[in-house]
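Yeah, one chain of the complex is gone here, protein chain that is, but the others are all in their spots.
And now, chain A:
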Amino acid sequence: MASPASAGKRASGWQRFKRDRFLLLLALPGVALVLLFQYVPMLGNVIAFKDYQPYLTITESPWVGFANFEVIFNGDPAFLNALRNTLIISFLQIAVVFPIPIALALLLNSLLSEKIKRVVQSILYLPHFMSWVIVVALFQHMLGNAGIYNNWARQHDFPQLNLIGDPDLFFALITSQAVWKDAGWGTIIFLAAISRVDLELFEAVAVDGGGRLRQLWHVTLPAIRSVVVLLLILKLGDVLTVGFEQIVLQQNQVGLETSEVLDTYVYNYGIVGGNWGVSAAVGLVKGLVGAILVLGANKVAHLFGERGIYSKW
């Protein structure tokens, strides 16, 4: 086998291809799977422009132009309802769920004992690895009407809590589940950013007479700023994507009025209801808007002098 060193830059494409054929062979299964399961479905989005009939193939189904998109642009009430709920949940995720890990990371970072810090971290990371089915089941059995809390509250004449199955409290329910599941795990990245700070910076603040609060304000917070911006950008790209599994699991109990979001709309309307073209159109628009939001937010981040999401590659 020719050594890459002797091939150098002047080797022709064919020679390099021949030289690297074994490496390319190794990449083949991965490339094939990515193409098949990531890129082929992107082509499948053409059915957004077709009247897809399950008994015909995709190519045989007739073209209908933009007819499927009418449900979006004519403001179909069910669609608008799903959009509204999605945006409300997204807003809650950015306003409530997002800052909690930052606060928790600052709290953990301020601990003096490394040992306690590690134990607490181990405990708080755990729920992240639980599936949504488990999280929903745990919430029901803890807070449901017959759950452990209400049981105890009934016996001790405490106010009962009807968090599960009440449409008015649905947003509170899924927000608290998201916090329970991922707040601890979310601290990882902020703690990592803090740990990379030069200790001398903290000492410099102390030498200048600043206490721990000043260290927090002048060193710790600036240190995590770029990570916060980065995660906010990514979050923004997901504005139209909100915890699908989590919501679908609990939809029966609260009804579609408050619990239908864009993803569940696509599922209920398309796969369950058989309106393939329309829900593919909704999914396509949703995906496009998400991509545009990420790219746009990244631009804004660059304007503010932040690294954004690309420089890491």
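For the reader, a short list of remarks on this structure follows.
We take it that a residue touches a chain if its C-beta (ideal position, glycine included) is under 8 Å from a C-beta of that chain, and two chains touch if they have at least 3 such contacts; residues count from 1.
As a convention for this text, contacts and distances are computed from a predicted model.
Chosen from "Anti-sigma regulatory factor", "ABC transporter permease", "2-oxoisovalerate dehydrogenase subunit alpha" or "Hydrogenase maturation protease", the protein name that UniProt gives for the omitted chain reads "ABC transporter permease".
The chain omitted from view is touched by exactly one of A:Val64, A:Val96, A:Ile188 or A:Leu232, namely A:Ile188.
Take chain A: the residues that touch the chain left off the picture are 1, 3-5, 13, 16-17, 19-20, 22-24, 26-27, 29-31, 33-45, 47, 52, 57-58, 104, 107-108, 110-112, 116, 120-127, 129-134, 136-138, 140-142, 146-148, 151, 154-155, 180, 184, 188-189, 192-193, 196, 199, 202-203, 205-207, 210-212, 214-215, 227, 244-245, 248-249, 252, 263, 266-267, 270-271, 276, 279-280, 283-284, 286-287, 291, 294, 307, 311-313.
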